[in-house]
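Complex shown without one protein chain; remaining protein chains in place.
Chain nomenclature is as follows: A, B, C and D, assigned in order of appearance, with residue numbering initiated at 1 for each chain independently.
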């Protein structure tokens, strides 16, 4: 792990692997889209709109996955003071926010034909919305300081406090919703999923993860370079 | 009780602000009873050095030690042994002068009324004890901040331009306080652009001598540009 | 164009802060090219007098006039003819040094780039034009505030402890700026605790001479204690 | 005029540079509005019933929260002294500050409010009316807000105090704004309410800068 501690070495390695990951991501997503949009059948109940699922579900997974990465990186940064951990957390946040936004938007687009409304205050939807706010708050905080290090530590503390809170929020929201409103929404039964649907779903999920990795590396390199430029800029 | 053993010392200190190396390879040693005056042009890093000495921030490289122990090991203990007076004085407008001083004494767990009153008198604020701080002029606020130094004893004084805004009377009071402090074996580090009469055994450190060449991001190594480790700066 | 006609004058000024008479019966006259140094102990009212001169607050008694006209009659015109630099410098942390200066020039309706750049250079900030203000040290911020003086011309300079935080270089630049200003017929009023080299025709006003007895709430008369009218203070 | 533009430009620069203020105010707005379903429960009909009020109350709170820093930083760093020593009428200074404040708070709030209406199941017929009411109402909030912000300068705990002063003054904006939205939602014409909002704006435009300028002069004395 400490072998990566040297940002210069990281830059070099990243430069070589990054195109491969990106290429793989494009392949997976292209295959997933082709499979999902062309090959897989339309749902007998939902019709063609079911195809939104191939974007929506992996995006929703990513939103949680990236928040976990963010918290892990923050922990590493706080405990071992590892500089790259901060850069990774910083770089991951906007990608996570984008996936969360994608889950929200595709969900809303799906909700209109399925439920007849863009949005309901269902427990799951509400927790995704709050997760989105946590992302935005983290990003706003990290970028609100002059000294990048200051923002890094503040952000790391917030991410950790947030990660303790996410399950509490999730639990309270679930409970809140069942209190107010019995579940009346029709949902796909996740267990009874057809392999024809599962394959594109998994392809897309893999594609999104690879895409995340590729963009993460690009963003980390950009952030490193930006710091270097900033340092040079400070010269009289 | 003036000694020659180095009590407070810095060894190869580098200071990084933002992603910028302000100074490097700075050493100092201070024995009991000694004083150090920091001089240097605006922006040379006097304030930054004082904050490093207080343990408020950490050096990019090198170490600062008290009695041969790195202060980074136990900041809380280091805090009990020092007084820091910065550019901003930290007096509260809504309290009276007496209350403000009493608070800081209690905060340092040494709440003793008569000592506080004597401290105020020493800095010419004896008649202002129950005067709200917001009615004090800038120099009077500075005096109130300085009164803290004598209200609770501490062996290390870190003063950032303490004479700013002081009139001649105030300056004399400050110089007397520093002399007493040193006579009792205390150490004082003072950043100042103006002359302060400190008597014997006061040394001067000009920050100019430690400015990193051209104040550049010193090293092509990215570590440095990150401002996170400056291990190689010396 | 140095004159002997009093251009800027105060006549029987009393200053009331809170319900408290700070000084009274203070007179001054300044002709073009003259300088006045305000001295006095902490709390004697130097800053208060400068604010009265700027028209920011109004005297409890007496009048301040420019060219024989009471400045209270048209504060806006008076404002155009003066520069005021107070204890706080009014520079904005988020702007760059150049932007901050450019703003104040545009604000005073005299936005001329080359003059601004020259002003920054004069105060040793030439290389910091595009440097964010929040990264400047305390002395550098003070220099930036002083650069305003030369970036847009104004016949009256009111400076409250302008040397605070300046290193020797900065002080020399300030003294040169004041000398130029006076040579061009400008007037400068400067409150300071430290010596400033001002050359000939610089007078000193020690506020001590006008302190109301014991700085007490002077008069049993309730009007006075209320700080509403101090007509009888003289 | 060039002084006026200098102020607006400076304020916008400060706002944008200081960590994208506009977006922070906006996010605060969204979060406050999103609290309501959590507080009152998710039933669409209840939410729809209160949507107009909640969107407006959220806008009010978001605009007011940012008022605290409209003049306070200038007082703290000493630039207020210099601003008051302007070579042109102080009323323009206040107007310029209000314009900048509206551009970074009122305008984004206005633009996003239909989206929040959507979250609260507001009738789509009301969106246009909501936009129009916000366009007329948010500048009034900035103007009245400036009076509050200048009045409390130098006061202690100005943050809460300014909200306290301003909230009651902005009640007419709230009432007409909500009325315009609700009229449109039930198919009536929002026009009379919009006209009233317009009248408020016309009255605030000269009055508020005058009052705020007086308060400013006296804040530095």
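In this section, contacts are C-beta pairs under 8 Å (C-beta built on N, C-alpha and C of every residue); 3 or more make two chains touch, one makes a residue touch a chain.
Not measured: the values here are computed from a predicted model.
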item	value
Contacts of the hidden chain among displayed chains	A, B, D
Option from A:35, A:67, A:99 or A:176 whose C-beta touches the chain left out	A:176
Among B:39, B:58 or B:206, residue touching the chain not depicted	B:58
Option touching the unshown chain, where D:178, D:204 or D:220 are the choices	D:178
Residue of B:7, B:82 or B:149 in touch with the missing chain, whole complex considered	B:82
Touching residue (missing chain; options D:60, D:82 or D:149)	D:60
Where the missing chain touches chain D, by residue	18-19, 21, 24-25, 27-28, 31-32, 35-36, 38-41, 46, 49-50, 52-54, 56-57, 60-61, 65-66, 68-69, 76, 155-157, 159-161, 163-164, 167-168, 171, 174-175, 178
Hidden partner chain, residues of chain A it touches	78, 130, 133-134, 136-137, 140-141, 144-146, 150-151, 153-154, 157-158, 160-162, 164-165, 168-169, 171-173, 175-176, 179
On chain B, residues whose C-beta touches the chain left out of the figure	51, 54-58, 76, 79-80, 82, 84, 86-95, 99, 103-104, 106-109, 111
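FYI, only the chains that are shown with their structure count from here on.
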item	value
Interchain centroid distance [CA atoms averaged], chain A/chain C, Å	57
Centre-to-centre distance between chain D and chain B (centres being mean Cα positions), rounded to whole Å	45
Where chain C touches two or more other chains at once, by residue number	87, 135
Touching two or more other chains - residue numbers and ranges from chain A	146, 234, 236
